[in-house]
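Only one protein chain is missing from this complex, and each of the others stays in its spot.
The block that comes next holds chain A.
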Amino acid sequence: MWLKILGSLLVVIAGTCIGFSLAGRYVERPRQIRQLISCLSALKSHINYVAVPLPEALSQCTGGITGPVADLFHTMAELLKSKGWLTPQAAMLQALTETDRLVLSKPEREIIAVFSANLGGMNREEQHKSLDLVHEQLSRIQYEAEKICDQNARMYRYLGVCGSLAVVIVLV
């Protein structure tokens, strides 16, 4: 009897954890896109007004931001500093694969890759235009991600708890 109760509790806890972690991915994505937008805005200022070299600009543009997005920019800056032969796009792609806990999905990864191909290869005005375009695209993706988050996060939480309860009922 006690073994059954203990097993049921374990199943319910595991199911709830799975549901909440799946929901957490949906909650985390808009937040990371928002951080990305704010980093890119800071990078725009660094390119336009401070005019520091790219690795320094990348490591300075994450001021006040912690977490995977800041790690992404720091990794890219480190890569550009340590391996000078890498292009910004190659460094960004490598940083994207190296950074853990990044829940960005394919569209925003593609946008970042295209944006990093333009980085450092054009004059200041063109980079400004490119950053504006990226900002606009990311804002649209953020809006969509927030809508998806509203729909799915609650559903995954409910499904986690109720699914585990259903499994318990079937097994008991």
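Convention: a contact is a pair of C-beta atoms (placed from the backbone, for glycine too) under 8 Å apart; a residue touches a chain by one contact, two chains touch by 3 or more; residues count from 1.
Basically, contacts and distances are computed from a predicted model.
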* **Missing subunit (named according to UniProt) among the choices "Small ribosomal subunit protein bS6", "Stage III sporulation protein AC", "NitT/TauT family transport system permease protein" or "Acyl-CoA/acyl-ACP dehydrogenase"** => "Stage III sporulation protein AC"
* Structure fact -> Per the whole complex, from A:Val52, A:Met122 or A:Cys162 the residue touching the absent chain is A:Cys162
* What chain A residues would touch the chain not displayed? -> 151-152, 154-155, 158-159, 162-163, 165-166, 169-170, 172
